[in-house]
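Left out: one protein chain. Kept in place: all the others.
The block that comes next holds chain A.
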Amino acid sequence: MRVTMVVDGVSYTDEVEPRTLLVQHLREKLGKTGTVVGCDTGNCGACTVHVDGHSVKSCSMLAAQADGCEITTIEGLARDGKLHPVQQAFHDNHALQCGFCTPGMIMQAIDLLADDPDPDERTVRHGLEGNLCRCTGYQNIVRAVQDAAHRLKPAAEADRERETVAGGE
């Protein structure tokens, strides 16, 4: 069957078998290998992408179900060579070791910050419930998400700019 979807701002139309998983379509047909597969059961969250603005596990959805939808993957976050603030916060807070869970963690973190721009630690941990990390012990991931929340706040932006100006940088 024929499916059309906008992925990271580009529209693609392809023939797919009905059984094709969305993640498989993204990786194998569209070359979006930034999104990874970590399990067969829908538990790990490594494959998380946004479909029409909400996080989903792209291994638990058929490409056919995404027909007509708008998809954002980890590859679509950076702007003009500049990392998304959540990506930058993961980098700065050493929120990854092997990095396999990271694409999914970041996509889910962005979703949770959209629902709650200033989450406490408990809210972050609950919001990342569907994402498993086998390396970090989660501490720095939680830290990174809270750091990102501060960076994303419009007030914080203004403050930082003022500081920069005051500091003469």
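Just so we're on the same page, a contact is a pair of C-beta atoms (placed from the backbone, for glycine too) under 8 Å apart; a residue touches a chain by one contact, two chains touch by 3 or more; residues count from 1.
Definition applied: contacts and distances are computed from a predicted model.
Of "Carbon-monoxide dehydrogenase medium subunit", "3-isopropylmalate dehydratase large subunit", "Aspartate carbamoyltransferase" or "Transport permease protein", only "Carbon-monoxide dehydrogenase medium subunit" is the UniProt protein name of the chain excluded from the display.
Annotation: of A:Val36, A:Cys59, A:Ile74 or A:Cys101, A:Cys59 touches the absent chain (contact as defined above). Of the listed residues A:Asn93, A:Gln108 or A:Gln146, the one in contact with the hidden chain in the full complex is A:Gln108. Summarising the interface, chain A meets the missing chain with residues 1, 17-21, 24, 40-43, 45, 48, 51, 54-57, 59-62, 64-65, 108, 111-112, 127, 129-131.
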